[in-house]
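Missing here: one protein chain of the complex. Every other protein chain is in place.
Here the chain labels run A and B in written order, and each chain numbers its own residues starting at 1.
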Amino acid sequence: MSTFTSPIRKTEPDGESTSAFATLAVKRSRKKSTRRRALWLGLAGVLGLIAILEIVSRLGLVDPQFLPPFSTVIMTMIGLFADPSFLMVVGSTLLTWLLGLSISALLGIPLGFLLGLSGRTYRATRTVFELVRTLPAVALIPLVIMIAGNGLEMKLIIAVYAAIWPILFNTIYGVRGTDPKATEMARSFTLGGAEIIRRIVLPSAAPFIATGIRVSSSIVLIVIITVELIAGGATGLGAFISQMRVQGDRVQEVYAGILVAGLLGLAINVLLGILERRFFSWDTTTRGGV
Amino acid sequence: MKSKTQRSIGMLAATAAILALAACSGGGAAPDTAPSEGSGEADPFAPEQKELVVAGYPQNAFASIPVAMQNGIAEEYGISVELQPAENAPAMLAQVISGAIPIGAVNGFFSVPASIEGADVRIIGEVLRGTEDTQTVEVLDESIKTPKDLEGKRVGVVGLLSGHQARIETAVNADGGDSSKVEFVNLPWAEMVPNLQNDQVDAVSVTSIFQDAARALGTQKVIDLAIEPGLWPEFPDAQWLANGAWVDANPNTVAAFQCAVVLRGAEMANEDQEAYEDALRFFKYTEEGIANDIHPNLPAANEPATIIPEMMHELGWIDEEFDIAAITVPLPTNCDA
Partner (left out) sequence: MSTSTVAAPNMVVRGLKDLSIRFLYGFGFLIVLILVWEWATVAVPSLFFPPPSRILRTSMELFFSGSPAHLFLTEAITVDVAGTVSRMLLGFIIGSTVGILAGTAIGRSMILRELTDPNVEFLRSIPATATLPLFIILLGGDDGMRIAFIAYAVMWFVLINTTSGVASIHRTLIDTAHTFRIGRIKTLFRVIIPAAMPRIFAGLRIGSTVSLLAAIVSELMLATNGIGHRLILAQNMFKMADLWSWLVLLAILGFLLNTLMEVIERKVLAWDSLARSQE
């Protein structure tokens, strides 16, 4: 959810490359046994946390009415996954996520190319983008509800508003970062503008765009769940959590819903991380932390 | 080096993109036309639009619709009416204003400000009026005896600046208190009683099963929001709000809806218990739910809800006096023709 991050900053790639270098160095020096140790320790950490949550609740250190035992939450979650109507709820959130991310990319990438290729346009429009970007997207909920109602359209408008920036700015940086020598050389081979963009600018900007998409993907999820949570009626995981909270005696469902939201977030992070590494593994500097 | 034209094209395209983003999904145009006067000439038997989808809640207050549909009343006027379950009043208001749905159940506390701000909306019928003891403010604290005692207390209401809040404030002021000293907290229905129990709020405004739940804790009634003697008789709780442009374009359909649902549907729901219960079954009420149901006050009328803008003006929620009759479309007189 580096979301709200500004575009790539000058400091970031540096910090990134050192840390990437460091992890690389660490990884190389690691032996198999230590890797296995990391696995076991990680597992121990997870089990430890679960045990603590379970014990705190069972001993009544926190009222189980507010913090049900973890085992109850897990059982509730498993029960939910067996319920087709809950799967529909999750599916609705995922579908909205996919739409929101696609629209953000479809708008952000071309606009990013435009602004990246024309320095003046970029400089001229920057103030507007800086101002518009810093407005927390959730603050738009009351306005957009009145304009578009509280259905899919409203969710998408707010999600795209929040998620377009990382894609847009990463595209701009990627395009502007294209090696001018390569472009010049291409020109001397009498390649046309469109050809240069396709053969030189696009490949060199692609890793940046991929990073933007990965960052945006988590923002879209967060915003959609938040909107569902606040706008009430709309369907989806956020609405489910909100409805369960409102019912008072369904606290374990609230926890289970949040757990599912975390699983979705993790799955999206991991999936897009893998895709990015798979296609752009040669360019480690663009891989974002956070 | 890029050419100047390229640059200006880029500039233009960027502007267009931003404008497109900003204008995303447009918005309803503001009205210049004054509401048409009544629908006296309208012919309820010749609707321009035959199939109507209106927004509301599948609850007893909306029984007039299934009653009109199931007993051939709507058919007499050549219309069919489908109730589309709504989420809440702001969502319905947005849909009515944008024209996504022609008619929705929105109370005056939402429609009056929207109208003042320039939305072209008309009230074409009443849905519900208050029935004694159905909407009340309940407290646990025994030191709160009259509305004035709510000063300095936290009160849970569904929706800030809502009709509930307006009536509570009016009752506090009428009792010699200062309503600006009451702190209102927006709570969903189901959280009213738990929050009262946990002392997060001192009073809650509740109806139906939530009122039962509160009283099960041993609460007392401080204000009756439906019928408060001396302050308001049967309070106009909900009205059918329609899109103004749509009303102007479809006067006969409006008249048909008014005859079939507002007038005759409500009359039959009031008089014919069997038809009323069938309507509840249509709304998927259980037999137990039907047995426990309190028959709502369905007015079969469209009296201008003047008390609402008066109350809002008194409380300073609106700056000017508002003539609600000007946006109220009277019921047709030729329903029997």
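Assume a contact is a pair of C-beta atoms (placed from the backbone, for glycine too) under 8 Å apart; a residue touches a chain by one contact, two chains touch by 3 or more.
None of these values were measured; they are calculated from a predicted model.
Here one chain is not drawn; of B:Ala100, B:Leu161, B:Ala174 or B:Ala190, the residue touching it is B:Leu161.
Remark: the omitted chain is touched by one listed residue; of A:Ile103, A:Val132 or A:Ala182 this is A:Val132. For chain B, the list of residues touching the undisplayed chain reads 15, 18-19, 22-23, 26-30, 90, 93, 97, 110, 113-114, 116-119, 154, 159-162, 183-187, 195, 198, 200, 317.
Touching residues on chain A toward the chain that is not drawn are 1-6, 9, 11-12, 14-15, 18-19, 21-23, 37-38, 41-46, 48-49, 62, 66-67, 120, 123-128, 130-132, 134-143, 145-147, 218, 221-222, 225-226, 229-230, 237-238, 241-242, 244-245, 251, 254-255, 257-259, 261-263, 265-266, 269, 289-290.
Going forward, only the chains that are shown with their structure count from here on.
Per-chain CA centroids place chain A at a distance of 39 Å from chain B. Per the touch definition, chain A reaches chain B in the complex via residues 107, 111, 114-115, 117-118, 120-121, 124-125, 128, 145-150, 153, 157, 161, 232-234, 245-248.
If you check the complex, the residues on chain B that touch chain A are 2, 6-7, 10-11, 13-14, 17-18, 21, 24-27, 87-88, 90-91, 93-95, 97-98, 100, 188-191, 193-194.
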